[in-house]
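Quick one: this structure, given as structure tokens, is what I'll be asking you about.
Every protein chain of the complex appears in place save one, which is left out.
Residue numbering begins at 1 within each chain, and the chains themselves are lettered A, B, C, D and E in the order written.
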Amino acid sequence: MFTHTQRLQFEAKPEKPDPAYARKLQELVGGAYGEMSVMMQYLFQGWNCRMPGKYKDLIMDIATEEIGHVEMLATMVARLLEGAPATATTKMATSDPAVGAVLGGMDPQQAIVAGGAALPADSNGYPWNGRYAIASGNLLADFYANVAAEAQSRLQTARLYNMTDDPGVKDMLKFNLARDTVHQNQWLAAIEQLREDGLEGVVVPGGLEDEEHRRHAQELWHLSDGTESGAGLWASGPAPDGEHELTVLTSPQPLGDKATVPPPDPKLYATYDGSRGKPKGPVLGTETGVKGKIKDALTPDE
Amino acid sequence: MFTHTQRLQFEAKPEKPDPAYARKLQELVGGAYGEMSVMMQYLFQGWNCRMPGKYKDLIMDIATEEIGHVEMLATMVARLLEGAPATATTKMATSDPAVGAVLGGMDPQQAIVAGGAALPADSNGYPWNGRYAIASGNLLADFYANVAAEAQSRLQTARLYNMTDDPGVKDMLKFNLARDTVHQNQWLAAIEQLREDGLEGVVVPGGLEDEEHRRHAQELWHLSDGTESGAGLWASGPAPDGEHELTVLTSPQPLGDKATVPPPDPKLYATYDGSRGKPKGPVLGTETGVKGKIKDALTPDE
Amino acid sequence: MFTHTQRLQFEAKPEKPDPAYARKLQELVGGAYGEMSVMMQYLFQGWNCRMPGKYKDLIMDIATEEIGHVEMLATMVARLLEGAPATATTKMATSDPAVGAVLGGMDPQQAIVAGGAALPADSNGYPWNGRYAIASGNLLADFYANVAAEAQSRLQTARLYNMTDDPGVKDMLKFNLARDTVHQNQWLAAIEQLREDGLEGVVVPGGLEDEEHRRHAQELWHLSDGTESGAGLWASGPAPDGEHELTVLTSPQPLGDKATVPPPDPKLYATYDGSRGKPKGPVLGTETGVKGKIKDALTPDE
Amino acid sequence: MFTHTQRLQFEAKPEKPDPAYARKLQELVGGAYGEMSVMMQYLFQGWNCRMPGKYKDLIMDIATEEIGHVEMLATMVARLLEGAPATATTKMATSDPAVGAVLGGMDPQQAIVAGGAALPADSNGYPWNGRYAIASGNLLADFYANVAAEAQSRLQTARLYNMTDDPGVKDMLKFNLARDTVHQNQWLAAIEQLREDGLEGVVVPGGLEDEEHRRHAQELWHLSDGTESGAGLWASGPAPDGEHELTVLTSPQPLGDKATVPPPDPKLYATYDGSRGKPKGPVLGTETGVKGKIKDALTPDE
Amino acid sequence: MFTHTQRLQFEAKPEKPDPAYARKLQELVGGAYGEMSVMMQYLFQGWNCRMPGKYKDLIMDIATEEIGHVEMLATMVARLLEGAPATATTKMATSDPAVGAVLGGMDPQQAIVAGGAALPADSNGYPWNGRYAIASGNLLADFYANVAAEAQSRLQTARLYNMTDDPGVKDMLKFNLARDTVHQNQWLAAIEQLREDGLEGVVVPGGLEDEEHRRHAQELWHLSDGTESGAGLWASGPAPDGEHELTVLTSPQPLGDKATVPPPDPKLYATYDGSRGKPKGPVLGTETGVKGKIKDALTPDE
Partner (left out) sequence: MFTHTQRLQFEAKPEKPDPAYARKLQELVGGAYGEMSVMMQYLFQGWNCRMPGKYKDLIMDIATEEIGHVEMLATMVARLLEGAPATATTKMATSDPAVGAVLGGMDPQQAIVAGGAALPADSNGYPWNGRYAIASGNLLADFYANVAAEAQSRLQTARLYNMTDDPGVKDMLKFNLARDTVHQNQWLAAIEQLREDGLEGVVVPGGLEDEEHRRHAQELWHLSDGTESGAGLWASGPAPDGEHELTVLTSPQPLGDKATVPPPDPKLYATYDGSRGKPKGPVLGTETGVKGKIKDALTPDE
């Protein structure tokens, strides 16, 4: 359960409205790497965490903070839109280049849909969606994803920091940059902690190492004609997981046969010349039908 | 430019058709962490890479391989659907529990739309989309994302490996698992290489460290009531970047004021009692209008 | 079955082209609260209405009208794009501020995709989609949704009315505003009619009043720190449904336990320290397996 | 800013796992009318509210509660999936009808993607998206939308209540039903309050009543051949807003001309026989070009 | 403007309910090649047609018919859902294989969202969206698209025809098949008519034939290692447009240089070693800035 204070985690006061910038900031609200993404990603990771204790607590601390980040940014967007020329007509835009420059860069939905405020969407007006948030239950996989999310987030914040000269906006972004820095560090530390605790290793998931085709777990297949891909740490020497020796397969040949697909079910009308015969009959992992199944049921299986 | 051989990178032959499993495999074809995602992600990263040389070459090698992985999986899906009871009626399903069990688990679009073959969609029929693929131009951010993608991919592959007992399917998945292992190692090695080459550090992006609010780049805000979030490596000691000392803010207080938004433009009809006055007039980063602008233009700015 | 006349329900002739405004009007064509939404919403509600008679007839009257509204708006959009500088180059845009102002505000797809005409999309180019249209079969729920849709629609139309000074556009919008007014009134009247006819009450759906936890059907949980939420009609006195007495729970405490999730299936590789044991075996609402089932089948159930 | 307790608002403990039901519950998590929708809708409405005070406080109280509802449902979903046969093979499904019945009804992504937990998606696996949440700044429009959202939500909850016989699930849903009841009442009361406070009336938005075409603000256009649409309260007598007298236009004729579109820009290659001449030249709300603009700029406009 | 009769274009009465088939039929309602697609595609094409007369009239005739097809299918879906076990619990499903077989194959949203009726979505529950409908203004391009749409539509209808044995359903589908046949023929005839009328040729669009690189308008680039692509009509002889002689480029070599991208803007933090210098300064098609522009403006341009 959650509670809320109307005070913002950090101040979000622009010196002056800037409606074109209000559009760009939408990327941090509802973009694939915006605050709604980390908020929902961490919430679902926390709710999905199988172990009560420090990992779950860490995730829920940061998740809860991120709700407040969406709030902070939404507030900033609304303030940047104060007195915006949203209702200016095209005539005004064409008769004043300054108005024209701004109108072209605005998000029309911030005015028409939200009445001069933020939307749960990105800087091109595409709505945030749930496929952006990953919560797999495997903490190492998810913490890698969290490092990646915070990295893209700080990168986009840094780019946006360079696109404004408003001291109030910059002040808020300095806070966001800092939080993205510490969150990157925290998720990296959490990865280290998982290893210290013996819960996870380097490669995700721990398991099936003995079943996978080991030989193919070492090679770089050289399939593009750049000449230098053999020059990096990825091309020779021990792998980061300490379990493999990396190599390059310089002239890789396909290991499989030609990619043919089976004869089609005639009732589906795929174009077919009959050259490869008829499809096998339906095979459902059982060949006996219901009568056989009953018999099977009366007999111990396995 | 690309060329193609019709031979598969690795064999993809199921022992028997299994249409319910064919639906599940769609997750690896067109899911958020499926092969289409890494294929398009790496292609755009390679095309967007600013430095000719080893990084670009590495990315393009792996990107090119991934196109072949989509091919391998699409071929497997079509083979799993051979003779599938896609055109069986509900009557057949209800009169044979084996048919019923399979029909309920099938993807109807594999039959109706694709005629018994794979679709560029995930296991719930949701189409792959371009927001899944990130190519930011910052290699550290993108390599973190690549580690995360390969981790989720190997995790999902491992789960699917446990959902079949077909030796042919298992054989192909052993190859996929192995490739996901080596790709995780390679991207981790590439991160190390970026640091060795002095191109990137730990936190993304390198830059603005002196401008961000340093104090807030160290603290865990304890906003959920779990009692153990202070117990991990993320809570004290030096941060992974070697630049910060991590701490916990145990009773965090908001630093900002109440989240108020400005008076609205009356032409947008937001509900308002007038209590906070009228909005400031349009402010566009200039107060002078076109005449002033011309004057400004004739005068050196900056 | 439908028939069509090529005459528009109301005239849609702008005095002058205005391509920037043509983009904004897309919100009324294909936005979440545009004409395509009400058209499809009412059509599906009508087709889904369980009672022949006055409700179905009303819904189909208005649904049919709305198809004509999409037509009217699409025609207006094409006319606003006449002679638009869609093929003007960037050089032209930068050398004439008036062209520049307009080009920045245009929807490039209206030119590139539609050849100078309307698209089934909103003002940010996001396509209309079927999740916007609700037809639940419960008329009270749907009429509430219809009031809401017409309200948002008239609000957006009013905002757009203030963004143009073209008398032809304004004339058409005066018609749209009027239709949104009467439709709001009609759906509100239809809600009243449902109550008069004894088919529905105030709360949707009629049913389960005696099963729901009555105590929790009365309280406002005060979870944010604003000081005035207890001051409204929602906080005390009889509820609109005449069945409950509204109250405020000023210091709400969670009623549930900690949000833990069960031990994971090891084959799914969730990170887990084993501290909470193994998961229960598969439980499918039956514990007997197929043999037991056959026995059960031979015995009368329920 | 938000804080969190790990205790749930209400208990969410199923008596037994039920993976097929876990899929259905996704509708309440991430459907168009699920808890994520009301959570994000109310949060953005609260952040966008132009008046500090009782309305904003009410919205934020309920918005904050809704975050906890997503948590409650996500927890329930994970518990319903304990020991689920997610990794059962097709062979097992076909050899045990009980397993088959359940596997067909499961959401494969709950296992493959989330490791046995909830997803931010609906019961067909379609991800939640930001277009579901409306926050227009006009409180009457938004409160109508909130009534509609809670109505659809309680309707879907009631349907789901009838699809289970698990006493633990039913107990939680009794709480959800109750909350949906009180929220419907509260938003209806809030509408009444807006009227009492003189902030809004019946039709949204207050404004433009004198400009819209009054005649068309009264009529039902009888465009479908049902014979009874004239029989309801929507067809005669005073409208709910007290400002209009409702009528039926029994044989409506189109008021506009034929829906022609202008001659096309030849550079866009629309098929055209030239019969209607050439398009007017670009008209941008200005006819003067940049030189004229400068002159205009030096002369007072308006 | 449109009018409606409540009678269906053709009868839509199943002999018996069949809820699993009701899900499959959704593909024809709201799939990419379902009736909503052709309805919206033809409507927008008709509204966008630049020439009053026979083409526009044809398009509007068929467009109007398609609205009635959605109605027919939506009605069929609701009838197939009569008495469906939508509210059956998992327990019932596992205890009766017939119920289990059906429940697994149902669309849960048809019950939970629509109350037992059709949805504007496809057979995997993905909503119809506006990107499915193309109306380009070029009639030849659009008529090619219409042939393609009707072809896919008849193909899917034929597949669905083979998935039922209900005589009522089959009867309606016989009508749909017939309409898809005649519509394919009509659009093919309309293509012929465009050529007879001299409005369009074979290749879309008519234009730029003299500017395009003619040599590359003839060759098949042999980029995959299949040995027979040179054996078809596409590989030699006159092209269908009568203007080109088709050939095969058997060992195609890339004509461009290496795909390098320019040095990055440092403010965007792309990883870069500086090896290729700094980016050129901003170039906007003008090098003069505002002062130069004013001077230019006072001088005749072009």
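Just so it is clear, a residue touches a chain if its C-beta (ideal position, glycine included) is under 8 Å from a C-beta of that chain, and two chains touch if they have at least 3 such contacts.
Note that this is a predicted model, so its numbers are computed, not measured.
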Contact set of the excluded chain (shown chains only): A, B, C, D, E
Options A:Tyr126, A:Trp187 or A:Trp234, residue touching the unrepresented chain: A:Tyr126
Contacting the left-out chain in the complete assembly, out of C:Pro14, C:Gly68, C:Gly125 or C:Gly226: C:Gly125
Touch residues of subunit D, complete complex, unshown partner: 155, 158-159, 162, 267-269
In subunit C, positions touching the absent partner: 1-6, 47-52, 55, 86-91, 93-95, 97, 99-101, 103-105, 107-109, 111-113, 115, 121, 124-127, 136-140, 194, 197, 199-200, 205-207, 293-294, 296-298
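Basically, only the chains that are shown with their structure count from here on.
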Labels of chains that are neighbours to subunit B and to subunit C: A, D, E
Centre-to-centre distance between subunit C and subunit A (centres being mean Cα positions), rounded to whole Å: 27
Inter-centroid spacing, subunit D versus subunit C (mean Cα positions, whole Å): 4
Residues of subunit E whose C-beta touches two or more other chains: 1-6, 47-48, 89-91, 93-95, 97, 100-101, 103-105, 113, 115, 121, 124-127, 136-138, 155, 159, 162, 268-269, 293-294, 296
